[in-house]
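For this view, one protein chain was removed and the others were kept in their places.
Naming follows writing order (A, B and C), and every chain is counted from residue 1.
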Amino acid sequence: MQLGLIGLGKMGGNMRERIRRAGHTVIGYDRNPEVSDVKSLEELVQQLDAPRTVWVMVPAGTATQTVIDELKDLLSPGDTVVDGGNSRWTDDEKHAAELGIKGIGFVDAGVSGGVWGLQNGYALMVGGNKEHVEPLEPIFEALKPEGPYGYVHAGRVGAGHFSKMVHNGIEYAMMQAYAEGWELLEKVNSVDNVREVFRSWQEGTVIRSWLLDLAVNALDEDEHLQKLRGYAEDSGEGRWTVEAAIDNAVPLPAITASLFARFASRQDDSPQMKMIAALRNQFGGHAVESKE
Amino acid sequence: MQLGLIGLGKMGGNMRERIRRAGHTVIGYDRNPEVSDVKSLEELVQQLDAPRTVWVMVPAGTATQTVIDELKDLLSPGDTVVDGGNSRWTDDEKHAAELGIKGIGFVDAGVSGGVWGLQNGYALMVGGNKEHVEPLEPIFEALKPEGPYGYVHAGRVGAGHFSKMVHNGIEYAMMQAYAEGWELLEKVNSVDNVREVFRSWQEGTVIRSWLLDLAVNALDEDEHLQKLRGYAEDSGEGRWTVEAAIDNAVPLPAITASLFARFASRQDDSPQMKMIAALRNQFGGHAVESKE
Amino acid sequence: MQLGLIGLGKMGGNMRERIRRAGHTVIGYDRNPEVSDVKSLEELVQQLDAPRTVWVMVPAGTATQTVIDELKDLLSPGDTVVDGGNSRWTDDEKHAAELGIKGIGFVDAGVSGGVWGLQNGYALMVGGNKEHVEPLEPIFEALKPEGPYGYVHAGRVGAGHFSKMVHNGIEYAMMQAYAEGWELLEKVNSVDNVREVFRSWQEGTVIRSWLLDLAVNALDEDEHLQKLRGYAEDSGEGRWTVEAAIDNAVPLPAITASLFARFASRQDDSPQMKMIAALRNQFGGHAVESKE
Partner (left out) sequence: MQLGLIGLGKMGGNMRERIRRAGHTVIGYDRNPEVSDVKSLEELVQQLDAPRTVWVMVPAGTATQTVIDELKDLLSPGDTVVDGGNSRWTDDEKHAAELGIKGIGFVDAGVSGGVWGLQNGYALMVGGNKEHVEPLEPIFEALKPEGPYGYVHAGRVGAGHFSKMVHNGIEYAMMQAYAEGWELLEKVNSVDNVREVFRSWQEGTVIRSWLLDLAVNALDEDEHLQKLRGYAEDSGEGRWTVEAAIDNAVPLPAITASLFARFASRQDDSPQMKMIAALRNQFGGHAVESKE
């Protein structure tokens, strides 16, 4: 099968490689000419036989919108655009409608796999109409891990990115779970060797998982994580998950706590804790720590 | 009425003063001879007419236990000991039993008021048997604020400290409420003058309170709390409140979140966030911040 | 001063009364002819002398948008519209821009006070340009409580509703604080009389507040709240507060916990707890409760 692929960064470049290994033809475009197969989007479109499939793998937001706007003008009725980036699910319906006016199909694909995807395969959560999704299945088959799992047609347009977003929300709380347990074990004296406790959990326990394996890898590199700062970014999906929960009146205490822990980790000094200190001083004469 | 008062620190000293102003006789003892009225516990006990009432106002834990052990030997059947310190309610039954063997009564009194108590009165939450509590009411009357509120006989032994502990748990979450709101207002651009917003809330709003008045005082002294570090101690009652909730399977999400926010404020670098950073690096190749 | 007031429901009707008591002229319009002073918006605008001030007090969202759209056509350059409803602050800039094209000023006013406002005054948090806000001050003066507090010009357009929204977020966590403490006190045996403990806190404590007074009122009506279901709606501002916090990467653990507790209170059976039960059964053979 033939595929156009726009965006050949860390994710897109590896995906091109994995799809090619499965025997498909990939024409890749990137603004960086050193990795691009063609000189322009126009050329990419020209080189594909109709009906064309173009997979967009660029940053969510403005970059994705710009590419979709350009493709709307370049593609023809019967072609299909796949947004495989981290777009917010609420953008998908808008994009589907914009392309649909021209008779161009739209599919949203949440992609998980990170730096391990080239080797192990990418998990794919896909949203869209059956008529647009089914013809793409050879590509999904090439990208996904071997075995029965790793691909789902989750529902209509938006369902792919929504499912991927919830995946990331769950990921936040799972990481937080291990992190909290690790801190508590490191804090007490009776446990000598926290790293080996984590290692032992990799089989036979209720909490064995791939994230646990990664935690052991990290502890093997730096047993007490002394080289790191306790500072964690968030990539957007965690925030969107909480916002989706609020829209739907679903309580998400653990996922939200995990997101807030990251927010707090990025504050040098907590404004709200200054207010707590100030109030304690006002009513109790409790000593406060001053800045100097 | 006659009262022995042991412990003449910030709290005890002011309480002696307030009780005396009400016309009662207070014989105070403190290890610091400069503030003490007598040279020893023995002397204090000798100077009181039976049946004696001795109010203990020393730090919870070992100090309180030591004084109660000594009083058990010095006092006589029919005397009463009041523990007005911040003892854990679970200690009260033990103390009541120890003193009860000798026929000495025991009353626990949670005392709120801080540095404002001398002037405004102390709120009192009292636990114990009616026969021990009622004779003490002239003292409670002297200590409490004027007006109909500020004193309650909450229940049997332990109920006073338990009620005071829950009071402090509520206090944690109320302080956190204002602190969170203040941080959010300070963060956004559209609100010019957060201090004046807080000030305006002091009348006509649902959230007017004494703590809000104190917040305004604090902001008047230091508008953006720039002189403070975001660092807050906890005094024990918050922890006990959460532990009591766990014992009783009562969910306390807001109070517990407030306690944990204080714990986190005292960490220079969060161990659990190091683990989050390590995991993100493992699966996604996300950059981490190193210590140097 | 002359004021047009649109929306004469529970809030608007009382506000008309309070402004009139202060000696101003209020021409009120409501779709309900029984309470309306005029038959139409057109008539309301005709009866006001230029430059006109029209205060909109209708439900946030579509109703407010519709009225603002109509006023845009009916009013003249130099007139001013005040949105005193519970609009989301993000709508304010849009409304200001829409009206601004026609030279009409816009002011957003967050109003607190509920059923007590007529008697005690309404707290007002106002956003907008000085040139639009200052001429309105006689009206604000009439609405606000007596005394120095209860009114603030918080900042530019949107700052009024933003401040009111944060006020409500704080309110959520304060209510949750008392509610958690109350449940814990009710649960333990040692405390006989939880209502009297709450009553006693009304003076001399750190947690005295208007909400506490209301809690005592409620317990006086129904000591153990046995007539109520544990079911709480949320009015939107709590959700917006959490969303604003997420937009600004501000952790709000206590306020968010309070919002989630309300969400959970409205579920007859918790879907997420079904999953917990299912997992426990899968790995541990733990008994589950079935529906029948």
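Note that a contact is a pair of C-beta atoms (placed from the backbone, for glycine too) under 8 Å apart; a residue touches a chain by one contact, two chains touch by 3 or more.
Here the structure is a predicted model, which is why all the values come from computation and not from measurement.
Participant: Decide which residue listed in A:Met125, A:Ile139 or A:Leu219 touches the omitted chain of the complex.
Facilitator: Of the candidates A:Met125, A:Ile139 or A:Leu219, A:Met125 is in touch with the missing chain.
Participant: In the complete complex, the non-displayed chain touches which residues of subunit A?
Facilitator: Against the left-out chain, subunit A lists 89, 112-114, 117, 120-125, 127, 144-145, 147-159, 162-163, 166-174, 176-178, 180-181, 183-185, 187-188, 190-193, 196-197, 199-212, 241, 244-245, 248, 250-255, 257-258, 260-261.
Participant: Identify the residues of subunit C touching the omitted chain, counting contacts across the whole complex.
Facilitator: Interface residues of subunit C facing the absent chain: 10, 114-116, 175-176, 178-180, 182-183, 186-187, 211, 214-215, 217-219, 222, 225-233, 253, 257, 261-262, 264-265, 267, 269-286, 288-291.
Participant: Extract the touching residues of subunit B with respect to the undisplayed chain.
Facilitator: Touching the missing chain: residues 206, 234, 239, 242-243, 246, 249-253, 256-257, 259-261, 263-264, 266, 272, 283.
The rule is simple: only the chains that are shown with their structure count from here on.
Participant: Can you grab the rotation angle between subunit B and subunit C? Superpose on CA, round to the nearest 5°.
Facilitator: 180
Participant: Based on mean C-alpha positions, I'd like to know which chain lies farthest from subunit C.
Facilitator: A
Participant: Applying the contact rule given earlier, which two chains have the most C-beta pairs between them?
Facilitator: Contact tally peaks for the chain pair B-C.
Participant: Would you mind pulling out the distance in Å between where the CA atoms of subunit A average out and where those of subunit C do?
Facilitator: Each chain's C-alpha centroid was found; their separation is 37 Å.
Participant: List the centre-to-centre spacing of subunit B and subunit C in whole Å, with centres computed as mean CA coordinates.
Facilitator: 33
Participant: Could you list the positions in subunit A whose residues touch two or more of the other chains?
Facilitator: As it turns out, subunit A has residues touching two or more other chains at 253, 257, 261, 264, 272, 283.
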